[in-house]
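The complex appears here minus one protein chain, its other protein chains still in place.
Our next item is chain A:
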Amino acid sequence: MPEATASDNGSGGVQIDLFSGNRMANLTSMEKIRLILDGVRDGNIVILEEGLSPDEESKLIEVTMAEIAPDEFNGIEIETYPRSQTADQSFLDRLMGRQSTQKLTVIGPANQIQTLHKDENLISALVSRK
């Protein structure tokens, strides 16, 4: 699937990067985290078609914490649809530690994105300029 990038033309808008599952599939966990945080630290909104695995989410939190700096970077806002993964997995998948991670994920700078509403079917967020 193609990657789409919508960028402002210098008018102070907000850039949104949509990464396809294919684009992320060949990256290592740290490459994914770096891609996300570099984008977010530039003030972009990053949307992942297929999200991250739980282990990658855990590392994303850890690396984000390491990069927070006063008056510079306050961290991230991240949103995915709430869903029980265990309910979707077979016994073999759980035994093997295989996780279903196909869930659209939106990540942005904490000071620019604010979740207004979230349920199983809708994420509504307010995005502001830097």
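Throughout what follows, contacts are C-beta pairs under 8 Å (C-beta built on N, C-alpha and C of every residue); 3 or more make two chains touch, one makes a residue touch a chain; residues count from 1.
Rule of thumb we're sticking to: contacts and distances are computed from a predicted model.
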| task | Choose one: "Glutamyl-tRNA(Gln) amidotransferase subunit A", "GTP-binding protein", "Lactate utilization protein C" or "ABC-2 type transport system permease protein". The correct choice is the protein name in UniProt for the chain not shown. | result | "GTP-binding protein"
| field | Touch list for chain A against the chain that is not drawn | value | 53-55, 57-59, 61-62, 64-66, 68, 70, 74-80, 82, 84-87, 94-99, 110-111, 115, 118-119
